[in-house]
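Here the complex is missing one protein chain, while the rest keep their positions.
Order of writing sets the chain letters: A, B and C. Residues in each chain are counted from 1.
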Amino acid sequence: MSRLEVKLPGLLMKNPVMPASGCFGFGQEYAKFYDLNRLGAICVKAVTVEQRAGNPTPRVAETPGGMLNAIGLQNPGLEHVLEHELPWLEKFDTPIVVNIAGNVPEDYKEVARQISKVKNVNAIELNISCPNVKEGGIAFGTSASTAANLTEQVKAVSNVPVYVKLSPNVTDIVEIAKAVEGAGADGLSMINTLLGMRIDLKTGQPILANRTGGLSGAGIKPVAIRMIHDVSQVVNIPIIGMGGIFEVDDILEFMMAGASAVAVGTANFVDPFACPNLIDGLETRMDELGIDTLSSIVGRSSALCNSNR
Amino acid sequence: MSRLEVKLPGLLMKNPVMPASGCFGFGQEYAKFYDLNRLGAICVKAVTVEQRAGNPTPRVAETPGGMLNAIGLQNPGLEHVLEHELPWLEKFDTPIVVNIAGNVPEDYKEVARQISKVKNVNAIELNISCPNVKEGGIAFGTSASTAANLTEQVKAVSNVPVYVKLSPNVTDIVEIAKAVEGAGADGLSMINTLLGMRIDLKTGQPILANRTGGLSGAGIKPVAIRMIHDVSQVVNIPIIGMGGIFEVDDILEFMMAGASAVAVGTANFVDPFACPNLIDGLETRMDELGIDTLSSIVGRSSALCNSNR
Amino acid sequence: MTMRTEDMKITEQKEVAPKIFKVTLSGELAIALKSPGQFIHVQVDKGIDPMLRRPLSICDVNLEKEELTLIYRVEGKGTKLLSEKNIGDSVNVLGPLGEGFPIENVKENDTCLLVGGGVGIPPLYYLAKKLTNKGAKVITILGFRNAGDIFLEEEFAQLGEVIITTEDGSKGIKGFVTNAFKGLSYDVFYTCGPKGMLRAVESEAVTAGFISLEERMGCGVGACLACVCDYTEPNTETGKTYAKICSDGPVFKAGEVRI
Partner (left out) sequence: MTMRTEDMKITEQKEVAPKIFKVTLSGELAIALKSPGQFIHVQVDKGIDPMLRRPLSICDVNLEKEELTLIYRVEGKGTKLLSEKNIGDSVNVLGPLGEGFPIENVKENDTCLLVGGGVGIPPLYYLAKKLTNKGAKVITILGFRNAGDIFLEEEFAQLGEVIITTEDGSKGIKGFVTNAFKGLSYDVFYTCGPKGMLRAVESEAVTAGFISLEERMGCGVGACLACVCDYTEPNTETGKTYAKICSDGPVFKAGEVRI
């Protein structure tokens, strides 16, 4: 096993880095910059049954150390993804994770059923945490019982492992994580964006047409680390960690906090080469810190915490 | 009435800027840099019945665009504050807000009863949102009914207006705000810090001795703006806004979002002159934006929202 | 593949009108341009604040010196920081991005009407050069708020007729760019500027033409869907109902998308 390899349900990753859903389209744009086989995995934009138009523009606003987005799950719909996007990805031999969303449980199930039959789909990421849509999305992610119920239904129709993507906009993320684990989730993805707003001083109105948006970027990292740490202490399923990863050290920090792999979102916008650059920087930094293999530090903080008690 | 003046229950402020609790001690340190009369008000560190030792060190850690703190409500205790800190503040004629905390409702009531009798105390800030103590603190701030109950009890024994300081670490801050308003709160302070963590890569352990800490600083501003906006749409009591105020524009953004005054925390550490500098910059920026008086923009976004529907 | 990132060195930086700066950047990226109207995504500073890149149109290209020129207005934090960079400093540039103004169908002696407002004017300059190179005739209408704001007038004048409009009438025709349309005849139009202006131009113009849009952007390369606009009709080739301004645009056929 190589130093960078990590193994998660459905995902044998040559390195722990995948792009985060919604920040990488279906891969075609960034394939113009580098070979996507360099990635540990690819996580694509949320897919819904029908094509979705998303929210009006402006859809993004900058914040100190971060950005808000309110895309609103715009996507070409399940059929188009099955016919065009996933086939295009067949030429790569890196695992594919498909993020799925919907308004009602039936929508999620429909997407999960069909997507998980596709031969190059290795896992589903169940998005119960999109803050930018009126129905579905975050509404499923803020109640433990609703989240567990949806997880169970989606698991029942999926042929591939299901990672549940949690919302940080909750009082007790540990409770929700435990509930979805109990409902059969194979893993967790955390965190989605924090709800935020920016006001345009010239108009006194929110910059985003949707008024609120999801906060991502460097500034949210400590919130993600805290939640991943807390959740990794109590669940026995792996966590894909994300939220503000911009530097090589951030990857190691997420893994020490309890993540088994990581996803990089906003950083792709700052530098289209963010993912391969981070991957390339990992080994040197591991040498400096005396880390032999990544698999040895995964959940290290969790292990140490336990032995400290 | 001057351009910068704002009027809140118990607080006639010559400008909308006060230091945030815990970031300004009891005023003595920053009085070495400038005349505290320049401030719109002064909010002092949390006071508890007994002297408290707080958490072990390290108590602070830096994050991208922010910082974590886990002071743990260290303070010299009610008696000392009554005998030394508040009398020292008598020489200023700017309103004083005292932040109070405790482990159980009786503690809060005891501090509120005694503090609100002091002649230079103009308001109480009820801290139900400290993330860094085991008992009390945030535990009161994450349940609407507990928060309302405590508010009611403290109101009953207070001779001065009570501002309830809300925690952002909740699923539904609007519900909590409405509950404390219903329980008699005269105003709200929001937001306290977001729970966060940083890991030291050399040890694999959290940097803070307390493991988790409260995230403050520029990066949390959009979260604060969102919460203040949402709450200001439904409550009829004023909001003191805080969370990442570093620039003059931030003050205006908070006020347009729905705040009636603002508090500046972490920025004091970056620049001891942060508060007076922000105050000095307000009028020029108001001129540029064509804002006549601050009282005219307070809650402007709230008013506009309503008219948009 | 021509899109890339590159640290480009500033070889010129000057204020050409109040708050309007002209900056010249040197690097190989300059020669990768496909068409006038393309833009670059500029990282004005390392670090996390500002976080996002800033989209700025390419105003001129010097292929020999491997330089490109931008003209930008200082709006907020990012453009302010850019204006504070000095000659010799570098900025990281992602580009060239987007689909620019098509000029393939313009024939020698065709008359092209170029209509620009404010910082929508810069991309029209390289367009004007390309068109005149092809032997086409260029008439340019440049709209400004007032006489003090005017820039690029002389440069355009060397390529053809220039009509200035100012909102306050302090120079040229008073009012908006469309006030200058009367009596002009042309074969195609190209326009870039604020949305209101684009709408007015689209409805006043009597020929086919092309408009260049602006929108807040995330990635700049088509991956994040921050910058979409709706096609008036689903795109005939792809069936798509929306376009990404960063990669399908910023230039569209007039009438092709809703503005």
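Just so we're on the same page, a contact is a pair of C-beta atoms (placed from the backbone, for glycine too) under 8 Å apart; a residue touches a chain by one contact, two chains touch by 3 or more.
Quick caveat: nothing in here was measured; it's all calculated off a predicted structure.
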Visible chains in contact with the missing one = A, B, C
Sole contact to the chain not displayed, among B:Ser2, B:Asn37, B:Gln51 or B:Ser296 = B:Gln51
Query = Which one touches the absent chain: C:Met3, C:Val23 or C:Ile48?
reply = C:Ile48
Message = Tell me which of B:Gly40, B:Pro64, B:Gly141 or B:Gly258 is the one touching the absent chain.
response = B:Pro64
Note = Touch assignment to the omitted chain, from A:Pro16, A:Gly40 or A:Pro64, lands on A:Pro64
Key: Touch criterion as defined above, residue of B:Glu29, B:Glu90, B:Glu106 or B:Glu288 at the omitted chain   = B:Glu29
Inquiry  = Take the complete complex as the reference. Which residues in subunit A touch the chain that isn't displayed?
reply    = 64-65, 218
Message = Residue by residue, what part of subunit B touches the chain that was omitted?
response = 22-25, 28-30, 32-33, 45, 51, 53-54, 57-67, 69, 71, 74, 76, 207, 217-219, 246, 266, 268-273
Ask   = On subunit C, what residues meet the omitted chain?
value = 47-49
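As a working rule, only the chains that are shown with their structure count from here on.
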Note = Separation of the C-alpha centres, subunit A versus subunit B, in whole Å, is 33
Remark   = When centres are defined as mean Cα positions, the distance from subunit B to subunit C in whole Å is 46
Task = For subunit A and subunit C, let me know how many angstrom lie between their CA-based centres, rounded off.
result = 36
Task = Hunt down the residues of subunit A that sit against at least two other chains at once, touch-wise.
result = 63-66, 218-219, 246
Remark   = Within subunit C, the set of residues that touch 2 or more other chains is 48-49
